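Heads up, one of the protein chains got dropped from this complex, but the rest are sitting where they should.
Let's look at chain A:
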Amino acid sequence: MSQTLEESLFQRKQVGFLLSPDKSLAEMLQKMWSPEVLEFIVFDKGGKAIEHMFNEPPDLLVVDNRLTDISGREVANLVKSENVYRQLPVVMCVDPVDVETPWNWNKVEVDDFLVRPFNPSEVRDRINLTLCRAMRALDANPLSKLPGNTSIIQKIQQLIDGGDDFALAYCDLDYFKSYNDKYGFSRGDEILMMSARLIVNTIRSYQGVQSFVGHVGGDDFVFILPPDLVEDACQRIIKAFDDIVPHFYDPVDRKAGNITSIDREGNTKVFPLMAISLAVVVNTNKRITHYGEVSSIAMGLKKKAKEDPKSSYVIDQRKA
């Protein structure tokens, strides 16, 4: 196939390892994608591949159950038991006889499997799908399922490179930590889930425009909108947040309008109810050339937004 990377499903070249003594399988896979899209490196013995894999992990691992020196399951488990490699998608190749009795997929943590005789177009699309699925899962925040830092950076750079005007808002919660300390992390997570839903739905309600919401981690979120909509969005988010957040406090604290918590030194301290701070960086006329500038401007603004104990937003007014 002579498909180019741009035409492919992937943003960059993918490298796959095939661990199999089956020459025809190797040939089939290597022919299916152009090497600039997905290149397969073939190992006929499992043992040889493992050190390679640990030093330079591929984007995909295809393991044949016909391996003679080490079992396919063992290879798969080796990969999945290490958190560093856990995200690496593994596809297992089996013979019909292998799956006559059901496998315990909790013990063999592969992502998909292929059964001989291989149907080439099915193999192609299963592998494409496995790679796409892995890319989606890789960068999602495990709590909110929103895209994480890799996707956020990619998105910002893509907008900068395209020369588009955009506004990026950096959102974080004031007094989240004291809420978490007092009520425990599982109720803290409730707040993060609520904030994520609220931001996403507010941003998605602007239809037909370039928008994006990401979860940096913890109580930090970002969203991107065209500059002319961003102020309205900030106001709506603040209004909704301030309306909803009191419902996540116990009635006594809600009534008092604050919580009493003990800080690290053992002192009793009173904290206000949570608020949301938004720092907005506006990029017009290609003022910004690198995503790093966006985050450093945002961090400066964030301090300003945080000076106000109530929910507030600050918009960067600097012109190009």
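Going forward, contacts are C-beta pairs under 8 Å (C-beta built on N, C-alpha and C of every residue); 3 or more make two chains touch, one makes a residue touch a chain; residues count from 1.
Note that in this section contacts and distances are computed from a predicted model.
A.B. asks: Match the chain absent from this complex view to the correct UniProt protein name in "HD family phosphohydrolase", "Hydrogenase maturation factor", "Glutamyl-tRNA(Gln) amidotransferase subunit A" or "YeeE/YedE family protein".
C.D. replies: Options "HD family phosphohydrolase", "Hydrogenase maturation factor", "Glutamyl-tRNA(Gln) amidotransferase subunit A" or "YeeE/YedE family protein" narrow down to "HD family phosphohydrolase" for the missing chain.
A.B. asks: Could you tell which one of A:83, A:207 or A:317 touches the chain left off the display?
C.D. replies: Residue touching the absent chain, from the options given: A:207.
A.B. asks: With respect to the chain omitted from the figure, which of A:127, A:222 or A:240 is a touching residue?
C.D. replies: A:240
A.B. asks: Specify the residue from the set A:10, A:85, A:103 or A:248 that touches the hidden chain.
C.D. replies: For the chain that is not drawn, the touching residue is A:248.
A.B. asks: Of A:38, A:198 or A:259, which one is in contact with the hidden chain?
C.D. replies: In the full complex, the listed residue that touches the missing chain is A:198.
A.B. asks: Kindly state which of the options A:122, A:190 or A:308 is in contact with the chain not pictured.
C.D. replies: That would be A:190, which touches the missing chain.
A.B. asks: Where does chain A touch the missing chain, residue by residue?
C.D. replies: Touch with the absent chain occurs at residues 143, 189-190, 193-194, 197-198, 200-202, 204-205, 207-208, 240, 243-244, 246-248.
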